[in-house]
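One protein chain omitted, others in place.
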Amino acid sequence: MAKKRKRKPFITNIRPRFHKNEIPGTVKYTGKKQSLVTKIELIDYSKDHYIRLDSEDIQDAFKFEETDNITWSNINGLNNTPEIEIIGDHYNLHPLIQEDIVTTNQRPKIDEYEDYLFLVFKMLHYNEDGEFVNEHVSMVLGSDYVVTFQEADGDVFDGVRERLQNAKGRIRSAGADYLMFALLDAVVDNYFSVIETLSEKIEVLEDQLFDDNIKDDITQDIQELKKEILRIRRAILPLREVINRLEKIDSKLIDERTHNYIRDLYDHIIQVSESVDIYREMIWGLMDMYMTTISNKMNEVMKVLTIMASIFIPLTFMAGIYGMNFDYIPELQYKYGYFVLWGLMILVFLGMLYYFKRKKWL
Amino acid sequence: MAKKRKRKPFITNIRPRFHKNEIPGTVKYTGKKQSLVTKIELIDYSKDHYIRLDSEDIQDAFKFEETDNITWSNINGLNNTPEIEIIGDHYNLHPLIQEDIVTTNQRPKIDEYEDYLFLVFKMLHYNEDGEFVNEHVSMVLGSDYVVTFQEADGDVFDGVRERLQNAKGRIRSAGADYLMFALLDAVVDNYFSVIETLSEKIEVLEDQLFDDNIKDDITQDIQELKKEILRIRRAILPLREVINRLEKIDSKLIDERTHNYIRDLYDHIIQVSESVDIYREMIWGLMDMYMTTISNKMNEVMKVLTIMASIFIPLTFMAGIYGMNFDYIPELQYKYGYFVLWGLMILVFLGMLYYFKRKKWL
Amino acid sequence: MAKKRKRKPFITNIRPRFHKNEIPGTVKYTGKKQSLVTKIELIDYSKDHYIRLDSEDIQDAFKFEETDNITWSNINGLNNTPEIEIIGDHYNLHPLIQEDIVTTNQRPKIDEYEDYLFLVFKMLHYNEDGEFVNEHVSMVLGSDYVVTFQEADGDVFDGVRERLQNAKGRIRSAGADYLMFALLDAVVDNYFSVIETLSEKIEVLEDQLFDDNIKDDITQDIQELKKEILRIRRAILPLREVINRLEKIDSKLIDERTHNYIRDLYDHIIQVSESVDIYREMIWGLMDMYMTTISNKMNEVMKVLTIMASIFIPLTFMAGIYGMNFDYIPELQYKYGYFVLWGLMILVFLGMLYYFKRKKWL
Amino acid sequence: MAKKRKRKPFITNIRPRFHKNEIPGTVKYTGKKQSLVTKIELIDYSKDHYIRLDSEDIQDAFKFEETDNITWSNINGLNNTPEIEIIGDHYNLHPLIQEDIVTTNQRPKIDEYEDYLFLVFKMLHYNEDGEFVNEHVSMVLGSDYVVTFQEADGDVFDGVRERLQNAKGRIRSAGADYLMFALLDAVVDNYFSVIETLSEKIEVLEDQLFDDNIKDDITQDIQELKKEILRIRRAILPLREVINRLEKIDSKLIDERTHNYIRDLYDHIIQVSESVDIYREMIWGLMDMYMTTISNKMNEVMKVLTIMASIFIPLTFMAGIYGMNFDYIPELQYKYGYFVLWGLMILVFLGMLYYFKRKKWL
Partner (left out) sequence: MAKKRKRKPFITNIRPRFHKNEIPGTVKYTGKKQSLVTKIELIDYSKDHYIRLDSEDIQDAFKFEETDNITWSNINGLNNTPEIEIIGDHYNLHPLIQEDIVTTNQRPKIDEYEDYLFLVFKMLHYNEDGEFVNEHVSMVLGSDYVVTFQEADGDVFDGVRERLQNAKGRIRSAGADYLMFALLDAVVDNYFSVIETLSEKIEVLEDQLFDDNIKDDITQDIQELKKEILRIRRAILPLREVINRLEKIDSKLIDERTHNYIRDLYDHIIQVSESVDIYREMIWGLMDMYMTTISNKMNEVMKVLTIMASIFIPLTFMAGIYGMNFDYIPELQYKYGYFVLWGLMILVFLGMLYYFKRKKWL
C-alpha cells in the first residue's frame, strides 16, 4: 500500500500571486520575501576597454553612464523595491514596467517602447535538492546599455561574463543588441539542461513500469512529472513568441547583423519546445502503460486463484463424498476403494493441469 | 457505498435563459427576480474635485451631467427594467444594448458605437456558502462618463473607489478611459482569487486520491470541479478577446497613454486564462489517476483472496482425505499419522508463503 | 443484464440521402415523401398596411408583387416540386438553388446572388414523442420580399407573425432585411430550447450514474445523447458561419441599421454553440464516470467475496482437521477439545474482522 | 476465445509504393500490374452534335482534335505506360504530370499550368466481395477538351455519358469546364454511397455491442472500420481542398457561370467530409463502449461467484463443525440437533439472500 509521502507544493507554484486591489503600476515584490541587499554588478566595455564594478550602493548604478562604452547593469534582488524604482525612474521606465520587474509571476513578454525594449523571461534550473526553480528575470535594452533584473544571486550568464572579460568572439566589438542576444542565448541553452534532467526522470519511471515490482505510488511520480512539464512549458512557450517577435522587430536598437543571431536563437527555442511537447506526450502515455501493467498483474493473480481453486475444489468434493456417514456406501467396503479413489483424484489433477497448460495459463 | 448527496444544480446555471419569442431589443431581466430598489451611486471627479452621491431616485442619475468633470454612474440592480430603460434612453443606448444589460447570460463582448463603447463582462466569486457566483456587469464608456450596471450590491471596485476618493495614483488626473481600465483591472485581478480557490480544491482532491481511504463519491467531486472550471473558462475566455480588441481599437474615446495600461491588463487576462487551461488539464487527469487507484485497490483485494484460498484450499483437501470413511486406509492406523500429516501441511503452508513472497505479493 | 431495446435509427438520420446520378440542378425532394398539398401563406405589409392571405393555389403566390409593400411568402411543403419550380423560376432562382430548397440534407449556407441572398438553415425541435426533429428551411431575401420554404407545417415564426400583425416593435417600419433577421432570430432563440432539453437529459443521466443502482443499458443512453449532440452541432455550427458572413456582407439588400441586429444575432448563435461544446464535453465525460462507477462496484463485489472466503476457508480447514479419522488424534480425546477449538475459531474470526476493519474494507 | 481469422491486408493498402531511385518524371505504373490493353473512349459533342468512338488503338485518341466541338477522351488502363506517354506528349503534359497519372498513390491535387488544369482524385467503391476499392483517376482540362485517365474499366460516369448522349440539362451547350464539373460531381455523389455503406457497418457493430452475446473478435471489426475510415478520409479531405481551389481559381479555362456549379460541388464535398468526421468519432466511441460492456460482464460473473461462495462457504463450515470427531460434542447427542442445524442453515441462507437482494445483486 502506498505510503503517505510529502507532496511537493506544486500548485502553489503555478498559482499566480498578484497583489490584488493594488494601483496598476505599483512596484511591490511578489516573490519570496527576504531582507536582502540589492546587489549591483556593472560591466562597461568596448572593443578595447573592459571594467567591472560590484557594489551594493544604488548610486553606483549610473556610474558609467556618461561614457561611450556599452554598459551591462545586472541587478540581483527584487525585495528592495524603492531601489528598483530609483533605477526604473532613472531609465525612464513606465510604472507598469517597474511593476512587471518585481512581479515574479509575470509571464515572458516583450514590450516595445520608443527608447528601449523591455523583455521578461524565466531562468529554469533544478536546485541542489532536486527541486525545480523558476527565476523571474527582466531585461531592458537601450541604445548603449542593457539592464537585467534577477530575483536572486546566481544565474546562467557566467559564459557571457567570461567572453566579455576575455574579449572572446564578437561580443566586445558588437553592440548592446548582441549582448541582449548573448544573454538570451545563455538562458535558452540552459533550457536544454533542464529538459535533459526531465528526460532522465521519464526514463527512470519508464524503467520502473517495465520492472516486475512496481511501487504503488508511481502514479504520484507521474503526476509530479506532469506538473513539472506544465511549468516548463509555461516558461518556454511564451518566450518562443518573444524571440519570434524579436526576430521580426524593426527597431533602430537592433543591428541588421544581429538578426542572424536571433534567428539562430529562434531555431533553438523551437527545438526546446518541440522536445517539451514530445516529453509531454510520453508522460501522458506512461499513465496508459501503467494501467495495462496493473491489469496484467491482476490477470496473473486471478490465474493463480483460478488454477488453485479449480484443481482442489473438485478433489475436496470427492473426498467429501467418502467422508459421508451413510449406513450403506458400497465403495467404502471395497478393499482397494481408497487407492482407486487416489487414482481418480490424480487423474482429475492431471486433467486440470493439461487443461490449463493448453490454455497457456501455466 | 456512495451516499446520496445533493448535487449542485450546475447545468441549470450554464443553461441559457433567454426570453424566447421576445421582440429583439426587449428590456426584460433574465436573472433572479427580486423586488429590489435600483440603487444609484454617482462619483463625479476631476483632478481637484471629488463628490459622491448615493441615491435610489432615478432622477438623480443625471445630476452631474452638465459639469466638465468625469462622472462614474454605478447602477446596482437590474430588476427594475423601466428605470434601466430611462437611463439607457438618456445615454442614447440602442435597444439591443439595453436588452443586453438586463440579459444576465449575455457572454462578455464589446460593441463599438459612434459615441460610446459598450462592454459586457462577468464578476466571479465564491459566496459565503462556497457556491460559485457569476455576476453579470455591463459598462458604457462615453467621452466624459462611465456607466456600470450590476445585478446586485457588492462588487470588486472598492479599491477603485478608494483611489478616486483619495486621489491615489493617476486616476483622478486621467480620463474616463482610464477609469474603464481601472474597473476592468479590478475585475481581472479578482479572477486570480477565484482560480486560487479552484487550485486549492484541486489540491484537496489530489491529496484524497493519494490517501489510502478514498471516498467512493470522489467522482462526484471531480465532476463538480470539471463543471466549475467550464463555467470559469466561459467567463474568462471571451473577456480575453474583448480586452485584446480594446487594445487594438482606434477610438477617440481612448487616450494613447491608456493603451499601455490596457496592454498590461491583457497580460493579466492571458495569465489567468493560461492558468485555467492548466487546471483544466489537471482536473481531467484526476479521473485517470482515480481509475488507476481503483485498479490498484482491486489488485490488493484479489491478492488477499488468492493467498488465503491458495493456502487453505489444498490444506482442507488434505484434511478431507483423512476424513474419509473407507474401511481400509492404511495411514489412519499408523500411530504417528496425524503428526506426519501436520508436518506435511506445515510444509505446504510454508511452500505457499515462499511462493507468494517470491512473487512479491506479500 | 441489459434488455434488448429499440435503438433509434440515428445513423439513418445523419446519413445523407442525395439523389445520385441526378443532373445538378434537378429539383427532387429528398425528405419524407408525403402526398401533401403545398400551402402558401402571404403577408404583405408596410408601416400602415397589413394583409394576410392563406392559399393552396400556387397562382396566389405572386399576388402582392406589384405593390410597394414588403411581402413575406411562406411555402409549407416541398413534396410538390413542380410548384417549387414555378416559384423558383418566378423569382429567377438558379436551378442549383431550386435543388437546394428541396434537398433536405443540404447543410446551412448562404449564397449571394446579384438580386437576392439565399440562405439555408435548420429548425430543430423535439416532437411530442420526444424524438429530435430537424426541419430543413430555405429563405430568399430580395429587395422588398422574403420567401421561406419549409418541409412541413408548424414553425417557430408565430412571434414574428404576431408582431407583423400588431405592428409591435420596428418590424412593420423596417425593410425586408429586418424581416429576414427577425425570422433567423426566432430560429436561433428556439435552439436555446433544444439545448435546454438536452441539458435536462444530461442531468438525468448524471443523476443515474451517481445512483447506487445503475441500469446496465446506461451506455446506450449515453450513446444516444452523443448522437443527438452531434446532430445539433451539425445544424448550429454552419449557421454560425452563415450569420458571421451575413454580418460582414456588403449588400444593397441589407440596411446599415439592420447590422446591429445581425450582430446581436451572432452573439446569440455563438452563445448556443458554446453551450453545445460544453454539453458535448460533459457527455463524453459521462462515459469515463460510468467506467469508474463499474470498477468501484466490482471492487465492492470482490471485497465481499474476499472477506467471506478469507474468514470461512481457514475455519473450515480447522473443522476439517478434527473431522479426520486417524486412530490417534490426542486433541479429540481431550474433554474440552471441542470448546477450546470453538474458542480458537472465534479468535481467528475476530482477528480477520480486525484485519479487514484496519484495511477499511469493512 | 477469438478464432484466428484472415486480417485484411490493410496497411499494405495505405502504404505508399513509389518507385524509389527513379528519375523524377519517370512514367512507371505503380498500381496492380496487368497485361491489359489501354481502352480509349472518345465523345465529341456540341449543342447539336454527338459522336462516340471506342477504340483500343492509341492513334484514334486524337481523331476529333481538329473539330470545334468539345472532346472528352477517357483512357482506361495505366499499365501501358508508353501509350500514356504518347497521349501526354500530344497534350504537351509535363513529365511530372505524366508520372502522376500512372502513380496510383498520388494524393488528390490540382496543378495549374498555362494551357490546362491537371487534377488527381480517387473513385471509391466497395467491390462485389465487400472490399473497399480506391481507383486513381487523373483529369486534364483544356480549352475544348477533357482527358480522363482511369486505372481500370468501370466508373461512376455513366450518368454523365447518358446526359451527353441525350442532351439532358445544360451539359451539351456548356463548355469543357462544365464537363469537368459534371465528372467531379459524379465522383462526389458516389462518396455518399460509400459512407452510407460505412454507416451501415457502424450500425451493425453497435447493435452487436448492445447484444448480450458479443463475439470476442469485435475489436478486430472495430479496428478494420477505423482503417477503412482513415482511407476514406485520405481520399476525400484533399479533394475538398482541390475543389475549394477550383472555386477560387481565376482561369480563362473556367466560365463564370460554371463557378455556381463548382460552389454547389464544394457544398457537397464539405457535407461528405463532415459525415466522415462524425463517423470517425463514433467508431472511436465504439471502443469505449466495448470496454464498459466487458467490465459490466465481468461484474456479473463476479457477482455469481460471490453469491455462490458467500452462501455455501459458511454453510459448509457449519456442516464441517458437526463432522468433527471430538469425543465430547454435546449438540451431537441432542436428539433434534440435526434438524435445529438445518433450521439455522436455512436462516443463514435466507439472510444472505436478503443481503444480496438489498444490495441489488440479485
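Points worth noting:
Should a chain be cited, it is by its letter among A, B, C and D, assigned in written order, with residues numbered from 1 in that chain.
In this text, contacts are C-beta pairs under 8 Å (C-beta built on N, C-alpha and C of every residue); 3 or more make two chains touch, one makes a residue touch a chain.
From a predicted model like this one, the values you see are computed outputs, not experimental measurements.
The undisplayed chain touches these shown chains across the complete complex, A, D. The chain that is not drawn here is touched, among residues D:55, D:208 or D:295, by D:295.
Remark: the omitted chain is touched by one listed residue; of D:249, D:287 or D:352 this is D:287. Screening A:36, A:53, A:249 or A:291 for touch with the missing chain picks out A:291.
Residue in contact with the omitted chain (choice from A:37, A:51 or A:270): A:270.
Within chain A, the residues in touch with the undisplayed chain are 156, 158-159, 163, 168-171, 181-182, 185-186, 189-190, 192-193, 195-196, 199-200, 202-203, 206-207, 210-212, 260-261, 263-265, 267-268, 270-272, 274-275, 278, 281-282, 285, 288-289, 291-293, 295-296, 298-300, 302-303, 305-306, 309-310, 313-314, 316-317, 320-321, 323-329, 360-361. Mapped onto chain D, the footprint of the missing chain covers residues 1-2, 4, 7, 11-12, 14-16, 18, 20-25, 94, 96, 99-100, 105-107, 109, 111, 212-213, 216-217, 219-220, 223, 226-227, 230, 234, 287, 290-291, 294-295, 297-298, 301-302, 304-305, 308-309, 312-313, 315-316, 319-320, 322-325, 329, 331-338, 341.
The rule is short, and it goes like this: only the chains that are shown with their structure count from here on.
Taking only C-alpha atoms, you rotate chain A by 70 degrees to land it on chain B; that is to the nearest 5. Counting the residue numbers that touch the partner chain, chain B and chain C have less than half of them in common. Look at where the CA atoms of chain B average out and do the same for chain C: the two points lie 26 Å apart. Counting partner chains per residue, chain D shows two or more touched chains at residues 323. Taken as a graph of touching chains, this assembly is arranged as a line, each chain contacting the next along an open chain of partners.
Taken pair by pair, the chains that touch are A-B, B-C, C-D.
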